[in-house]
Structures are given as C-alpha cells and as structure tokens.
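Below: one structure, written as structure tokens.
Excluded from the complex is one protein chain; the other protein chains are retained at their positions.
Per-chain numbering from 1; labels A, B and C assigned in written order.
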Amino acid sequence: MSTMTFGRAINAGLRKALEDDPKVILLGEDIGKLGGVFRVTDGLQKDFGSHRVVDTPLAEAGIMGCAVGLAYRGYRPVVEIQFDGFIYPAFDQIVCQVAKLHYRTQGKVTMPITIRVPFGGGIGSPEHHSESPEAYFTHTSGLRVVAVSNPQDAYSMLRQAIASNDPVLYFEPKRRYHIKGEVTEHPEPGNGLALGSAQVVTRGGDITLVTYGPLVRTALDAATAAADDGVSVEVIDLRSLSPIDFDTVETSVRKTGRLVIAHEASQSGGLGAEIATTITERCFNYLEAPPVRITGFDIPYPPSKLESHHLPDLDRILDGVDRALGRQNSLSAWERDRDDH
Amino acid sequence: MSTMTFGRAINAGLRKALEDDPKVILLGEDIGKLGGVFRVTDGLQKDFGSHRVVDTPLAEAGIMGCAVGLAYRGYRPVVEIQFDGFIYPAFDQIVCQVAKLHYRTQGKVTMPITIRVPFGGGIGSPEHHSESPEAYFTHTSGLRVVAVSNPQDAYSMLRQAIASNDPVLYFEPKRRYHIKGEVTEHPEPGNGLALGSAQVVTRGGDITLVTYGPLVRTALDAATAAADDGVSVEVIDLRSLSPIDFDTVETSVRKTGRLVIAHEASQSGGLGAEIATTITERCFNYLEAPPVRITGFDIPYPPSKLESHHLPDLDRILDGVDRALGRQNSLSAWERDRDDH
Amino acid sequence: MLVDELSLSTGHDDLPDSEGDNFIQLIAPDGRRRENVEFDPWVLDVSDEQLASLYQDMVVIRRIDTEATYLQRQGELALWPPLLGQEAAQIGSGRALREDDFVFPSYRENGVAYCRGVNLGDIVRVWRGNAHSGWDPYELNMATPQVIIGAQSLHATGYAMGIKNDDSDAVALTYFGDGATSQGDVNEAMVFAASFQVPVIFFCQNNQWAISEPVGLQARVHISSRAPGFGIPSIRVDGNDVLAVLAATRMAMHRARTGGGPTFIEAVTYRMGPHTTADDPTRYRDKAEMDQWAAKDPISRLEALLKSRGVLTPELELSVTAKADAVAREMREACINMPAPAPMDVFSHVYSEPNLALDTQKENYARYLQSFAADHVEGTNQ
Partner (left out) sequence: MLVDELSLSTGHDDLPDSEGDNFIQLIAPDGRRRENVEFDPWVLDVSDEQLASLYQDMVVIRRIDTEATYLQRQGELALWPPLLGQEAAQIGSGRALREDDFVFPSYRENGVAYCRGVNLGDIVRVWRGNAHSGWDPYELNMATPQVIIGAQSLHATGYAMGIKNDDSDAVALTYFGDGATSQGDVNEAMVFAASFQVPVIFFCQNNQWAISEPVGLQARVHISSRAPGFGIPSIRVDGNDVLAVLAATRMAMHRARTGGGPTFIEAVTYRMGPHTTADDPTRYRDKAEMDQWAAKDPISRLEALLKSRGVLTPELELSVTAKADAVAREMREACINMPAPAPMDVFSHVYSEPNLALDTQKENYARYLQSFAADHVEGTNQ
C-alpha cells in the first residue's frame, strides 16, 4: 500500500496491465513522449516501447476503429480520449462496432477495449473540455460504463476494466487527478471488487445521496455539513454506471425513504432519470418524497467563468437534501405560492 | 384537405417549404433522381433543381458539416439521414456544432437545420436500419427533437421544424410511411400547432399511456382493447421529445394516477426514464402506482426474425397497463413469490 | 511543378473513364490476352487448369447470386445485395489470399466468402434475418458483412497493426465500394495505415454506383489517385479481368508481406444488378450504360479466352454447370431448412460477462412469454 495521486494510480494500473499481458496496447493522442496532456501515461512509452504505447494520428474515429481491429486480432487495446468533448468523432465506431460486435457475431468476437475518458468540469477550460457524456454510453447496450472517484478504485477498476472481455468506458474525473489516497496494488485484477458494484461511502439513515465521479467528494462534504445540521446522509458512490447496482441503492432507499441524485451532466435524460425511475419502480411504497435531481442544467457546458453556476456544488446538493426532506429550501416559497392557486 | 400517405405528406411539406423560401435546401444521399430510398423526396429534384435538392457524397459528417456552413450563410438546410443507424458519423457535428453554435456565439449565429431521420423497427431490415436513437439527442441541449405519428402532424410539424430557427431532429416512423390520413396543407407553417406540444389522442380516465412515433398507433389499438376490458386509457402522443410537454402529461396523470410509457428504444436511459422521473416529481401525491415502462430491451437491435420480441406490441403494452393498474399481469406471480420471502 | 493543376472535368455526369490504357488489363473484353511486362510475372504460374478453376469460381458465385436473388423473390430472404458483374474482382482478389490473411468485407463480398470456404447456408443467414452474422470470423479468417459504409477499413488497419506487432507476414485486406471512399473512416484508415506502415490492402470495388449516385459525385478524379497523396501506392486495375485482379492483388500482398506497407487497389467494375433486391435502378441509370458494360462481362471474356485456348471443352462446361447447380441446391436447402432463432436468443451475447440488469429483463420476458401459456391454463380451469 502506498499513497498516490489519482493520476498516478491510473498510471500504476496501466503499467501493471502492460507488464502482465503482452496483448495490452495503449493508443491515443500525445500519450507517448508527452505522457498525455494530464501526464497519466507518463513514462510508459519509454518503458514499454512505441509499439505498446502508441501515439496515433489525430483522429478519434481512426483510433477507435483501429482498436476494434486490434481486438479482432486478440489484443486488449486501452484507448485514451484526450478530453470528454473529443469522443464524438469516435461515436459511430463505439456505438455501431465496439458495442455491437459481440452481439453481432453471437459471441465469436470479443471487444476487450477500455476507453479512458477524462471527464467533467471545474478546471476552467475552454469549450469541449468539461463535458459529461456518460449518458450517451449508458443508453448504448453492449457497453459497460464506470466512473471512478478515488485513487484506489481508479487503480483497481482500471485493472478490472482491462481484464474484462467486454468494452468498458472508463471515466476519470479530471478535476480530481491531484487528490491523493492510499492505494493497494493488487497482484490480480479481480480481487474482491466487482466492476459492477456501487459502494456505500458513508452510512446514514435519513436520506440517500447517490452520485459518481467528481461529485463523490462534494457529496461527502455535503454529508458532513448536513450532519452538523442533524441530518444523517448515506452517500453511495455508484462507480458502475452501466450496469447500475440498483440493489445497493434500493437497500439504502428502503431504509431512508428519500433519494437525492447528483451529477454534472445535463438533467434531461441524464443518469438521474434512470436511477429515479428504477428506484421508484422498486421502492414505490417506501418513498416519502419524490427523488430529487441536482444536476447540470439543460445547457451546453458554459464558459469557465460561469461553470460554478452550472456545476452542482455543496450548497445546491444541500438544498436538494432539504427539498427531499421537505424542509425549507429554495423552492419552498414558490411551491407554497403555486399550491395556493 | 386531402387523403395522403405519411410519406406523401412529408413530400408535400418539403415541396411547400422549397416553394416558399428560396433558402430552403435539401441535402442527402440518393434524395435526387431516386427520390430517397423511401421515395419521400420523389420528384423534388426534378422540380427544384439539383442545387436545391442536393445528392451529396456518401459521408454523413460531411453532409452535416456542410449544412452548418450553409446555415452560416443564411440557408435553411433540410438534411435526410438515410436510416437511423447512419446518423452516428454525423454525431460530432450535431452535438458539438449544430447544437452548440447558437449558444457559442451568444445568439449571433442561428442553426435552422432540420434533420430528417426515418427511425424505428418493424420492417424486417438488416442491422443498423431499425434503431431508435432519439434519447442521444434529447440529452443534447440546444437541439429540438420531434417524432411524428400521423400524416397531418408529419406535414405540419415538418413545416414548423423548417421554419424554426433552432435545429430540429425530425424522426419519421418508417414502418408507418404507408398509412394514410387526412392532411390539410396550411399555407403558413405556424397554424395553431406548436412544435413543442403533446396531443391527447384518446381521452380516458383510468390510466395515462404516453408514447410517440410508430407506437402511437399501437397504443391506440391497446386503448381499444383495454376498453373492451373495461379500462379507460388516455393516450398521449408526445410529438415533441425535447422539450417535452410535461403539462399535458401531468394534467392527465393527476386525473388517472397511473402512467405507462412505451417506446422502441432500449429502456436504460431512454425517454421513459425522463418522463417517469419528471412526472413523479410533479405528481408524487397523485400516483397510485409507479410509472411502468414498456420498451425495447437493453440489447442492440436484434436480427429481424426476432424483432417482434424486442418491439413493444399491443400485448406487452396491455400487460404494462395491467401492471400499472395492479391487475393480474406477467409479473404478478413472481412478485407475490418475491414478497413472500 | 509546385502547383498540381489537374485537368478537371466540369460536371458530375462525365464519369472517370474506365476504358483503355488507364488501368491494368491482362484479358481484353473480347478474351484476347494482353501483355503487360509489369504484371505478367505475377501470374506466370497460372496454368490453363487454374484459369479454368477461376472460371468455375466465377460461374459458381454468379449462380449463388442468382439463386439468392430468387430466394429473395420467393420470400425466403428479406434482402440480397447482388454481386452480379463483380465476379472477377471478387474471385481475382479472393484467390490471391492465404489462409492466415484476414478479410474485412462490406456486405457485397459473398463471392469472397465463397473463396474463404464458407458454408453455403451461412452466406444467406444474415439476409434471411436469422442472425446479424452468418459465420465465425475466425473459422474463415473473414469478418462478417459490415453495413456501416467504410467502417471495416479501420478494422483492417488495426488488425494489420496487430499483425505487425506479432511479427507475422499475414495481411489484412478490406473491401469497400466507390461510395465508401467519401467516408471519413476510409480516409482515416489510409492515414493510420501509412503512418504505421502496416500490411493492409485497401481493395475498392469501383462498381460505378453507390445506390443511385454515380462515382463522379464522390470523386472527380480516379479513385486510385487518392491513396498516393496519403503516401500509399495504388493500382488501378480492370476489375472485370480476373487475371489482372489476381496479379495486382498478389503484387500488393507481396509488398505487404515483405514489410512494404499498405497498397490501395481500385478495381474498375460494374454493378450489373440493382443495389439490393429492394432497389429499382431504372430510376437512375439507362440501358445504354448497362449494354456498354454487358459487353465487358467478366465471365464471357474468360470464356472467350478459355475457348481460344481450347480449354473450355463441353466436359468442362458440364462439370462447371454441375458444380454451380450443386452449390445452388445446397445453399437453397440450407436456407429453407435453417432453424429459426429462438425468442430468448434476443438476449444472448450482448455481453460476454454476466450482466444483472439485462438478466432481469430476460427473466421478466420469459415470465411474460410464460404468462400466455398460464393464461391459457387459467382459461381452461375456469
């Protein structure tokens, strides 16, 4: 066990995967000498060679299509998409090929491709550098989708993603790359943590707060703040976005009767809707209030000077907690007014 | 007013738009001499010339990117995507350009682009010809999304879509192209029907059934069948998928207390989740049962010999109605069993 | 010359010329053998017997095509994309391959699948609607039909990256049409192939049409001119001449096997039938054009050559016909007797690992299907 940053933990996971399996091959833009724009692949090309850590031409469809071909040939490609907003040129190859080939070929061809995507906002970047496109992929059958929130999961789930015979979208919360944590570098990828499981990160009895990726830390802060206010929040880090570990969420909501979901992605059609709906299906008689979503607005990601308004933060999450608890919140006055009419 | 097929109504709408506004320009693969693979653009190139009805090279990103450039120049491009499954190469241009340019330029540049997409299954086609990708676009801020279900709406809403200064994804239920209906060819695009409004197509008091596109007809059949069984179903044709006319759905659910949503797209992250969640938020105290989703499964679209199993049909919708009503349904036995434990 | 001035034609209607000396031709349309110092060496070993065997292949795949078209008309297939007219392009290239080479086709390469030894029923499985793919790609070393135009060109390139990493001398060959050359994917494939110098062959069957769009809408210069600008040598070959196609493909194969990197081949041919059985080509092309190409039929010219050499004996004709009949019969039988997929198959192979969420949907659907049986029983009991 050692202390390392988030970025370092991913680097360690990649290194281990490259060491363990000669079929693992990294593809991406600027991942070689530069070590990636976030330095996540730092030193890997030097140690494993440019045939294993491959700087590719600047074309995301090309990268993804070649990864498919490599997978056909028995390789396990790990693709880096430089920023969330640059995954769309590869969308066709992901949706029509990566996601469908196993189904198309009745299991004859596997697509053990890991697609690493630094995602989310909060780093003051220009357009297309702060997006949260996960819902496009969770709506795409044939893909697995995970989002990691801490160095240990970053390490372990990356190893599991690479070991998985299914394609995995692996979302890295870029604004958390610098946070540090203890990491045990398991010798084997499996090691207890299933790729599809959520994690209860703080226990609480009054309300369930579900989130993933960058907002897990925000949610923990919110739980602490709420505790000061006498509210006991159970925070669940979803970790796996497809499939979702609904059993864990259901167990919690049956206990608390109240649910808040937070994500940076836009609200309409975001993961919050799927979680709220499925939990309503499964816990209808236990819910004391409708699930509350605290999310990015239904707008393109705004200029960085305004991003703090778009991104759910501690206060907005607490406001949502108040709403779910039926306490005084930003909409109470308005709702009273409306109901009076 | 005259009787015409669905396909003919779209053709009439395109013709009127081409006549009324010299800035309207049609782009697509095989839309010229061939008149499109569904003959929807039949005769238009002959009458308006190959500079207005443009057969393009075979490249969807190219078509969409050129449409953006034409919009910059003041044109109102109407793009045909040959089949739903071929929209993904254009995804980047749609998500990063078409949807965002108005926001990016603070309103200086408008993107009055209409993207026509024949969508949905049920016609016995090979892979990629039967998809329902609407949720990718309803989760994309900056786009409007509509799905039409009958010749009159096909005509009127197409005119409105072309007249709109916002980009509109216009989904055409390809398996309904042959159905006939009365169509009034309004001289002006506006004419009462707002692009963003849902329509209650049958009134009923026991349960609300929300759907759109090809399943509207199936839902009407289901309502008729349910009526025989003493159940009064209110069918709502959503028509606008983004934004969704929640007021209409809310009014209905406040009355019925029960909601079933049906769509062909896969369940996880489909429109059903957004509708169920928002209606739960807005009608929590009126709901007698959790909203029920009857949708395609979380699988890639299956081979045509199996598509009838994937597509919600009358029986599956009725089963969902029974579930929402708490009547005997396919899961009752299992639920009883489960609850016994 | 610093400025590459091209003598561009002025409209889309004048298609790039597909006649005469601007491509490699070893057998003229009238069956005469034409000398070619550069390419003859690549087919020196082709004996009369082997020519006869290529002839048989072409007759057989034309028969497969005809039979499948019938099957579609009779409602046994949902759709069929004819290869009629493209027999030389498919057999000439398909027969140049080694077993360990890997093919990434579009949807039209059913003749190539035949070369790879596909079971005849497997050819039509997709078009009957029973499955999304007819065969195990690893059994034939050939991927199953790709519907997304051009996507497979990148798969071939990535596969070839793997070949190179493996230090193997196998080759990846991808087929696509003239229309596909407009897609970003095909162009990106050339970028990657050139950059990594991998053993991939881009085999473009320019059959003059992409559904209703003539090739001149996609490209105003020969399609073979595209690749050199990416640093990829290219060959323009008469795609209706099986010997020339064989020679060109062998040359490209050799280059790829010996570390010379990618090659682009444009095989100039013609789609004599409709785009698919759902298409009506009379809406967009005229009889004059079809007649012109009928005179260049790939099978008749080989027939003429074989006749002139005394190889095409009545016995050979008989045996070729018998073979074609047998193949057609076998395909028809396999097609008609193909077991329908089981309802619950819709859920199979979405993932290779367990997926709880999907399993729940599957179980619920099984309960739903059972509920009809149950209803019936309950009904009986009442």
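Criterion: contacts are C-beta pairs under 8 Å (C-beta built on N, C-alpha and C of every residue); 3 or more make two chains touch, one makes a residue touch a chain.
For clarity, every value in this text was computed on a predicted model and none was experimentally measured.
Listed by label, the shown chains that the missing chain touches in the whole complex are A, B, C. From the options B:T110, B:Q199, B:S232 or B:S332, the residue with contact to the unseen chain in the full assembly is B:T110. Of the candidate positions B:R116, B:H129, B:R144 or B:R159, contact with the hidden chain is made by B:R144.
Only one of the listed residues, A:M4, A:L18, A:V40 or A:A59, touches the absent chain: A:A59. Of the candidate positions C:G117, C:P228 or C:P354, contact with the unshown chain belongs to C:P228. Take subunit B: the residues that touch the chain left off the picture are 25, 51, 54, 56-57, 59, 61-62, 64-75, 77, 89, 92-93, 96-97, 100, 102-110, 141-142, 144, 164-166, 196, 242-246. Residues 29-30, 32-35, 37, 55-59, 61-62, 85-86, 88-89, 124-129, 267-268, 297-300, 302-306, 309-310, 316, 319, 329-331, 333-334 of subunit A touch the missing chain (whole complex, contact as defined above). The chain not shown here touches subunit C at positions 2-6, 8, 10, 12, 22-24, 38, 181-185, 187-188, 191, 194-195, 197, 217-221, 224-236, 251, 261.
Methods note: only the chains that are shown with their structure count from here on.
Core chain by CA centroid proximity to the global CA centroid: B.
Chain centres computed from CA atoms place C at the largest separation from subunit A. Separating the centre of subunit A from that of subunit C, both taken as means of CA atoms, is a distance of 41 Å.
Taking each chain's centre as the average of its CA atoms, subunit B and subunit C sit 35 Å apart. Looking at subunit C, one finds that residues 131-132, 148, 184-185, 350, 357-358 touch two or more other chains. Residue positions of subunit A touching 2 or more other chains: 61, 89, 92, 96, 100, 103-104, 141-142, 242.
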